[in-house]
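What follows is a single structure, and I will ask about it in a moment.
As you look at this complex, bear in mind that one protein chain is not there, while each of the others sits in place.
By written order: A, B and C. Residues from 1 in each chain.
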Amino acid sequence: MTESTIKLAVTRYRPGQDREPTVQTYTVPYHDDWVVLDALQYVKDNIDGTLSFRWSCHMGVCGSCGMMVDGTPKLTCAAFLRESYPREVRVEPLANFPVVRDLIVDIDDFMHKLSEVKPYIIREDLDSLPLGLGHELRQTPAELEDFKQFGMCINCMLCYSACPVYAMEPKFLGPAAIALAHRYNMDSRDQGRNQRMPVIGSSEGIWECTFVGECSVVCPKHVDPAAAIQRTKLATTNDWFKSMLMPWGNR
Amino acid sequence: MDVIKHDVLIVGGGLAGLRAAIAAAVEGVSVGLVSKVYPMRSHTVSAEGGAAAVVRTDTGDSLQLHFEDTIKGSDFLADQNVAEYFVQEAANELIQMEHWGCPWSREPDGSVAVRAFGGMSVHRTMFASDKSGFHMLHAIFQTSLKYDKIVRYDENFVTSLLVDDGRCQGVVAMDQRSGEFRLFTAKATILATGGCGRLWAFTTNGFINTGDGHGLAYRAGAPLSDMEFPQYHPTGLPGTGILITEAARGEGGYLVNKNGDRFLSDYIPSRMELGPRDIISRAEITEMEAGRGVPGRYGDTVMLDLRHLGDELINRKLPFVRELAERYIGIDPVHNPIPVRPVVHYMMGGVRTDIDGQSPLPGLFACGEAAQEGLNGANRLGSNSLTECLVFGARTGRVAARLAAQTPEASAAAIEALGADEEARIAARFGEATGDERVGQIRSDLQLTMERLVGVYRTGDSLKQAAEELRTLKERFTRVRVDDHTRVFNMELQAALEVDFMLEIAETVVAPSILREESRGSQARRDFTDRDDEKFLVHSLAYRTENGPQIEWQPVILTTESLTALPPAERKY
Amino acid sequence: MHAPLAPGYRPALSNGWWLSNRRYFLYMVRELTAVFAALWAIIFVTQLPQITAGAYSNPASLVSSPLWFAFSLVSLAFVLYHAWTAFNATGTLIYLRMGPKPIAGGSLNAAMFIAWALATFVIAFVFVTPAIGG
Partner (left out) sequence: MYKINTNEPFWWGLFMGGAGMIGMFLPVLILVFGLAIPGGAVPPASYDTVRLIHLLGQPASVGNLLVKVFLFGVFSLTFFHWAHRFRYLLFDLGLHGGRTAVEYLCYSAALAATIYTAVTLFVIA
């Protein structure tokens, strides 16, 4: 019995060597429980050691292995070959990012934006809170529910890759960064909203978003960044009209 | 070559590395955090079940109880002063994580919830659903962003430690983005590089867990300790090795054999599914060997049955288990049992350090899974390791920062020369490597060797066979070829450097396993089935020599300061 | 921090990106609904003086023409699509929690559709019912 195989059409680009990205096709064994990442690793270990890509956990939680699979941003550790078989699988670097090499994109822009939105608990007494037994800040399951969904982001960048706004305007803060800011704004333990709003409420923040909604569709963790952005728009608008109509209040 | 100076340099951006970085930054020193992946990709992210500490007393919990569980779980190989400090600091660190935003699961009154875990005699494992590691890692990583003192160097692969004048003075690293080698000098260097589960074929560990920190320290002359104790987790998904958290049993799941029997009643009836991992893993293998396993595509398994827990509890407390089982093996645990088998999960051993995280090599520290500071002994209790990363990450970071503040600058010239030598070494070794062996093939053969011969049950013969095969693999590796001669993201070169480390670390696993002629914790010898405290109530220390590891032994610390020490006794549950 | 960035490339997005998948296309249709809504509104406003002067009884007037009817039909389709997308976004836009559980987005959406049905009924009734006599 001959082993069944599947073709993998992979975008290659080696700086200094290739002037343009090219497509290289590899034939790998087909197994119905293999994911695209398994096939890429097979290529690297057995066919072509020069193929470069990122991966770490192989269980859909580290966020390393996002790529375009047949034109859609996906975690390659969760995209099965069987979804394409017997057609060939097209593997490209995540869209909307500068490509550094082969399937590796530059996400420094996101890393910078992430720190801009201050994604951590802000409160004046944070460093003086007592620690240990019984000193947790109380938070009911319902209060946890308020933000938990937005804390599921694994920074895999699929949402940026699906966002045409980010593609056209790279200054846009983007779905994941805003979702994470929203996660902290909604956390009952946090008091830092006023420090985050000038960034996420700026013209390059939430207002660039036109609610295409594809970020939430491709999110492998059901974070719904689109909801985070629309809700932040609503809250910011409320704040804005309040401060205009009652400039004396809340200063 | 660029030279980058910091007071404290941390290699590894997982939970331990980040905790050390914050602790050092709080001390006011400059901190460099070098990691071969972005911190949020670190393997901490895959931890599921939770983190243990005495954070509630309404469960009947106490520090003494947590201490005793840990010592007993370790099969008495833990250093008791270290375990004592650990249980005392555990709650502080977990509540600190709470203040830093970790979304811990809660009781209706808003206090933190705890769940049952293997080897823990009461409910004491704090959890964030079943993605505890993910939530802890992201919370601490995001918190680290507010410390200006921490400068990150993401996707930099450390190739060697700079040892000059008898001290560790920093590292040489390859920036993957540019392919450039850079020198990082530091007065204190902390290895927080995690484990080496990728030495085995069937592992819960991510691709990155190649034990680079073990390799770096070992080559620099620091000893690796207790490497004969890799932990086998009882519930890995066949095929991928994806972890099904122990919390699945903590929440009430059953382990059953082919006949549907909860076979643990024959092995550990007092604890059943909540026994320690070493005992349950052995029980599973014994069942399969007795023909009571369930045959499957990837060999025999036993079954983890969660059906009686019901839809609601599974969705609320074990949603990731459901997601993983559905996605990777097409089984919905609400309706069908999940096939599982023991899987390499964690390395109890590591770079030998004292309670401060300091290794015998001055200036070199280690913490987290990369370290063997004495907490875990021969078997770690599930949910102690996330806490371990925090407790010893924090302490190591603080001590390293204070040491750094008192240490004068190193001689720049000597260090630059070392850096140039390292770049030349790698260029000479791999730059033009055109042999007939592929990196991936040798890695894969290494993993199969370890899987076949250094498993849950071992014999002197299987281990000696493993040592022999490792020698062959090392010989083959001299003929390895690296096809990629470009600089930017040369992941093949990085893989070659990793496998180079792995081949040496594998020897530090096998050598003490041969010499330890007893069964203790995760080392189960068919030819020496009993524990032997007379001879082996000791940590192994593996030192590197040209002819492979040289093993020395170091007594276990059996004394404590304020808690009551637990003298070694038969380990009965 | 990295050493200086290696040269890479950044693929550009084509102007026809919205034809590349069905959801992008529907997004564009949704955006286009505003054009029909505004056009219909402004034309209607321009016709108001004639309407109060009895344009509906005058077959030669714009509002009595088949063109107006056809344009209104197309506009109605777009405006209804707008309503569908807008009301279905309610749950996305509004997060309400009273007590332990947040209100499901679907319920908020449904509330909007119910309000819409009521408003439509009331307004149709108010506007269309003869004010005097019968």
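By our rule, a residue touches a chain if its C-beta (ideal position, glycine included) is under 8 Å from a C-beta of that chain, and two chains touch if they have at least 3 such contacts.
Just so it is clear, the structure is predicted and the values come from calculations on it, not from any experiment.
Touched by the hidden chain within the whole complex are the displayed chains A, C. The chain that is not drawn here is touched, among residues C:V45, C:A60 or C:M98, by C:V45. The omitted chain makes contact with subunit C at the following residues, 15, 18, 28, 31-35, 37-38, 40-42, 44-46, 48-49, 51-52, 54, 56-57, 63-65, 68-69, 71-73, 75-76, 79-80, 82-83, 86-87, 112, 115-116, 119-120, 123-124, 126-134. Taking the complete complex into account, residues 164, 168-169, 193-195, 197-198, 201-203, 207, 210, 233-234, 236-237, 239-241, 243-244, 250-251 of subunit A touch the chain not shown.
Note that in this section only the chains that are shown with their structure count from here on.
Of the two chain pairs shown, A-C and A-B, the one joined by more C-beta contacts is A-B. Farthest from subunit B in terms of Cα centroid separation is C.
Between subunit A and subunit C, the centres computed from C-alpha atoms are 31 Å apart.
The distance from the centre of subunit A to the centre of subunit B, with each centre set as the mean of the Cα atoms, comes to 27 Å. Shared contact sites, meaning residues of subunit C that touch two or more other chains, fall at 2, 5-6. Listed for subunit A are residues 15-16, 100-101, 140-141, each touching two or more other chains.
The touching residues of subunit A, when paired with subunit B in their complex, are 14-17, 33, 41, 44-46, 48-50, 52-64, 78, 100-102, 104, 107, 111, 114-115, 118-121, 126, 129, 131-141, 143-144, 147-148, 151-155, 180, 184, 187, 189-190. Partner subunit C is touched in their complex by these residues of subunit A: 13, 15-16, 20-21, 71-72, 95-101, 106, 108, 140-142, 145-146, 164, 167-168, 210-214, 217, 224, 226-227, 230-231, 234. Across the complex, subunit C meets subunit A through its residues 2, 5-11, 13, 17-18, 20-21, 23-24, 27, 31, 89, 92-95, 97, 99-102.
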